[in-house]
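What you see is the complex with one protein chain gone and the rest in place.
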Amino acid sequence: MTRRTALTSTTRLEAFSDGVFAIAITLLVLEIRVPPIQATANGRELVTALRELWPSYLGYLISFVTLGIMWANHHSMFRYVHRSNFHFLLINVLFLMFISFLPFPTALLATYLPVPDGRQAATAFYSAVLFVIALGFNAVWRYAVHGDRLLDPAADREAVKTISRRYLIGPTAYGVAFGLAFVNVWASLAVHGILTGLFLVPEHRGWLSSGA
Amino acid sequence: MTRRTALTSTTRLEAFSDGVFAIAITLLVLEIRVPPIQATANGRELVTALRELWPSYLGYLISFVTLGIMWANHHSMFRYVHRSNFHFLLINVLFLMFISFLPFPTALLATYLPVPDGRQAATAFYSAVLFVIALGFNAVWRYAVHGDRLLDPAADREAVKTISRRYLIGPTAYGVAFGLAFVNVWASLAVHGILTGLFLVPEHRGWLSSGA
Amino acid sequence: MTRRTALTSTTRLEAFSDGVFAIAITLLVLEIRVPPIQATANGRELVTALRELWPSYLGYLISFVTLGIMWANHHSMFRYVHRSNFHFLLINVLFLMFISFLPFPTALLATYLPVPDGRQAATAFYSAVLFVIALGFNAVWRYAVHGDRLLDPAADREAVKTISRRYLIGPTAYGVAFGLAFVNVWASLAVHGILTGLFLVPEHRGWLSSGA
Partner (left out) sequence: MTRRTALTSTTRLEAFSDGVFAIAITLLVLEIRVPPIQATANGRELVTALRELWPSYLGYLISFVTLGIMWANHHSMFRYVHRSNFHFLLINVLFLMFISFLPFPTALLATYLPVPDGRQAATAFYSAVLFVIALGFNAVWRYAVHGDRLLDPAADREAVKTISRRYLIGPTAYGVAFGLAFVNVWASLAVHGILTGLFLVPEHRGWLSSGA
């Protein structure tokens, strides 16, 4: 069965990945709950309740932009990767398993950020999931480029090397965010914020930079 | 790395945007809750309970049609915009962040519209989110057309200018709806209803008019 | 602006519709709730609790197959309809508004079917929504074929006429189901079951028959 080892094109893998990214990113909003009517005896109290949802807004913002960046980078990866095989498909499915898991740690973070005794564990958990996502992203990329396995033969090898170096920034930064969670929660969240913010600055957009 | 500044095509951006629009619009229904059995001791009470869900139906109607219009306009934008770049992708992701946020203010509005002390804050919040969405839509469009940055070289420049003027109606109207929320909630909602209704009248469909 | 009245192709409308259908059909499962642990003191009680979810399974079955049929028919419609315009897009958005609304009446039906005093209202509501969906489907089709407005010039006019007649079966049958809900709930549900079952019988698949 030579078909089994055939290198097939990436079209449907890209479409499936796009679907999972689009759905995971849109499900994030479901974790923001409308304040119950009982809790808001008058209009001012509703405004207060809406303000107190700031951890939900913050979690939504960070996770949405992070998934948006991941999607853009996953998308642009296929400017270099032109073929697929069974193991590449598998690694992608495992990567997507963590992508579509993100709404859970986001909701956890939003729930426990205002709780002094819970925010450390929640921030560490959130950072750990993003660390695994960043590792997964590297695994997808490195499997494809190792020995030019699935690369477009015409791909610029220097650009590929540059991208490979840049992608290391992700796991490193999220590893730091994970460690910082045990020292100072806000310092850990600041790393997340900085990574999100880097996206806005073309000159320093680092590992995010291959986004098309 | 000339690739990084390359102007790439818009196909996957359109597909991703379509996905987010389709998911956000379909998630709206999840905010309509089945009346609990306890509350309805007999059939007539269920009918009453279903009638009392009118704010949920209204929110669903306004938000669905609004997202439908936004999708149609975003869609038709790409009859003029034929290229993409990193910043355009970024602005689109931020725009989609508010599009996929809409189920939350819709649920908030549906919950607090029957509550005299809460409806003002809820209507203002809902209008504010739509104001930001309309601003975001303008940002996407204006970034693409500024200095013909991402325009199809063959695009009709007069049509582009007309569209640019029309798109200002959105932020203006939603700004008015936001201000009116503090004066009279029903007047504010009337603006939303009128904007939705304009869609039905070809001669006056204003900023909605470039829908294909 | 001749562009505004231009007849554009249907590709993205089809993709957006497919998305809404696929999401609405998949969201149906969210309405089936896991029995709470408290309610099930031992294994036998969990089996009983799972059996008592039969209205949820039934609602899932009917709504899933109905949406599947609708999707197949909407899909096959575009073998004849080759163009689009602003009003066609609008009618489609309104049609999709009721398609993506279906999880709510499905959950309502599943909740109130075991409640003697509530099942009539729930069945009538469910039938009414499907009646409107069937009307909407006819509106989409009839707008496109009226005066050959958006038809493929090569479309077989006899086939179009046959389809137009067949599509009347939908609103008629759902209208009957709505009326029967006030006489006998089970008779009304039988009509839904028969319509679903017709799909399985090629010789009698009636208005469903143009599905490719």
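Each chain gets a letter, A, B and C, in the order it is written, and its residues are counted from 1.
By our rule, a contact is a pair of C-beta atoms (placed from the backbone, for glycine too) under 8 Å apart; a residue touches a chain by one contact, two chains touch by 3 or more.
For clarity, every value in this text was computed on a predicted model and none was experimentally measured.
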| item | value |
| --- | --- |
| Omitted chain - touching chains that are shown | A, C |
| Hidden-chain contact residue, picked from the options A:46, A:72, A:107 or A:130 | A:107 |
| Selected residue (touches chain absent from view) among C:58, C:72, C:151 or C:190 | C:72 |
| Footprint left on chain A by the chain that the document does not show | 1, 3-4, 6, 8, 12, 15-16, 19-20, 23-24, 27, 30, 84-87, 89-90, 93-94, 96-97, 100-104, 107-108, 111-112, 115, 117-118, 120-122, 125 |
| Chain C residues that touch the omitted chain in the full complex | 14-15, 18-19, 21-23, 25-30, 32, 34, 37, 40-43, 46-47, 50, 60-61, 64-65, 68-69, 71-72, 75, 79, 156, 159, 162, 199-200, 202, 205, 209-212 |
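Note that in this section only the chains that are shown with their structure count from here on.
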| item | value |
| --- | --- |
| Remotest chain, chain A as reference, centres from CA atoms | C |
| Inter-centroid spacing, chain C versus chain B (mean Cα positions, whole Å) | 25 |
| Distance from the mean Cα position of chain C to that of chain A, given in whole angstrom | 36 |
| Residues of chain C whose C-beta touches two or more other chains | none |
